[in-house]
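Handing you a structure now.
One chain of protein is taken out of this complex; the other chains stay put.
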Amino acid sequence: MEQKQQNSKTIQNEGTSNGVKGMTIIVKTISSWVKVLIFLFGIYIILFGHLTPGGGFAGGVILASSYVLLMLAFGRELAEENLSLPVASKLDCVGALLFAGVALCGLLFGTASFFWNFIHQKYLTGTEYEFNLVSAGTIPLSNIAIGLKVGASLFLVVLALSIFRPDTPNGQKE
Amino acid sequence: MLYALCFLLFMIGLYCAVVKKNMVKIVIGILVMEYAVNLFLIMLGYRSGGVAPIVDKSQMDLGTGQIAADFLSSSVDPLPQALVLTAIVISLGSLALMISLCIRTYEKYGTFDITQIRRLKG
Partner (left out) sequence: MAVFYILLLFIIIAAIIAVETDNLLSSVICVGAIGFGGSLMFLFLRAPDIAITQIVVEVLGLIILIRATISRDRTFISGDREFFGVVVSVVIIFVILLAGMTVFQTLPKFGEPAFSNAPEAASQTYISEGMQKTGAANIVASVILDFRAYDTLGEATVLFTSIIGATVILRKKSKKLLENPDQ
């Protein structure tokens, strides 16, 4: 706890508008409220992707941008404590495997093929399930998997770009 | 005439990617070409006075599952939109790859100029 306080004091004293070290106190206060709203908005767009415009891709990019806001306002070290590089890459892989798993489940049923919408065709069919949140079979599950994958990937690449410390052209560290 | 303006945007991006010497300018030229192609594909599917392809409760007969005929004849084409949606996210991934190559080359050679990179040896 004291380490974190010391860390934040040095972040505050370092500079005003340098991208890696964090920003002024107005930006920090506002962004600590706004990033939670952005995260919630991203989850809403992913979950209701089969009823309103949006879907997995747009929601995943919004999730990534809430973490990028955290990184820009507070500096790279705080964002790495929140979601570090190995954890982000594992979340990426989990999203891709979940998408492939939903697709493979279609093969378990008799004459079906890869990517068969088994929930809508066999189990929850009927018109009383239309226009609700629980409808359209495997489409919400695929949306969640794609959103997780795209969000984790894009945050991973922005974090890798900002971890990269520039060396001088002769190969020595600065 | 609108298709011609879109093609002009594509040619501006091609000119920038071929003629300029700065590496980041070449990346910007490729990005402008991708925007132009996405815009052209969506413009191909537009219907005058159309509506977005999202079904409302009033347009569907809940008993039989039939879509109302005026929605069928007045909605825009959903197929190009589905193809462009993935293309936009892929362009972000390839932009990240190109910029990481540019940053690595800058660290090794000290400049963004591509004619200088040919003349330095290691």
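Think of it as A and B in the order they're written, each chain with its own count starting at 1.
One rule holds in what follows: a residue touches a chain if its C-beta (ideal position, glycine included) is under 8 Å from a C-beta of that chain, and two chains touch if they have at least 3 such contacts.
The structure displayed is predicted, hence computed values, not measured ones.
Residues of chain B in contact with the chain left out of this view: 1-9, 11-16, 18-22, 24-25, 27-29, 31-32, 35, 38-39, 42-48, 50-56, 60, 65, 67, 71-72, 75-86, 88-97, 99-104, 106, 110-113, 115, 122. Mapped onto chain A, the footprint of the missing chain covers residues 19, 45, 49-58, 61-62, 64-65, 68, 72, 89, 92, 96, 99-100, 103, 115, 117, 120, 125, 129-131, 135-139, 142-143, 146, 149-150, 153-154, 156-158, 160-166, 170-173.
Everything below uses one rule, namely that only the chains that are shown with their structure count from here on.
Look at where the CA atoms of chain A average out and do the same for chain B: the two points lie 22 Å apart.
Residues of chain A that touch chain B in their complex: 52-53, 55, 57, 61, 127, 130-131, 150, 153-154, 157, 160-161, 164, 166-167, 169.
Contacts from chain B toward chain A in the complex involve residues 52, 54, 57, 60, 62-63, 65, 85-86, 88-89, 92-93, 96, 99-100, 103, 107-110.
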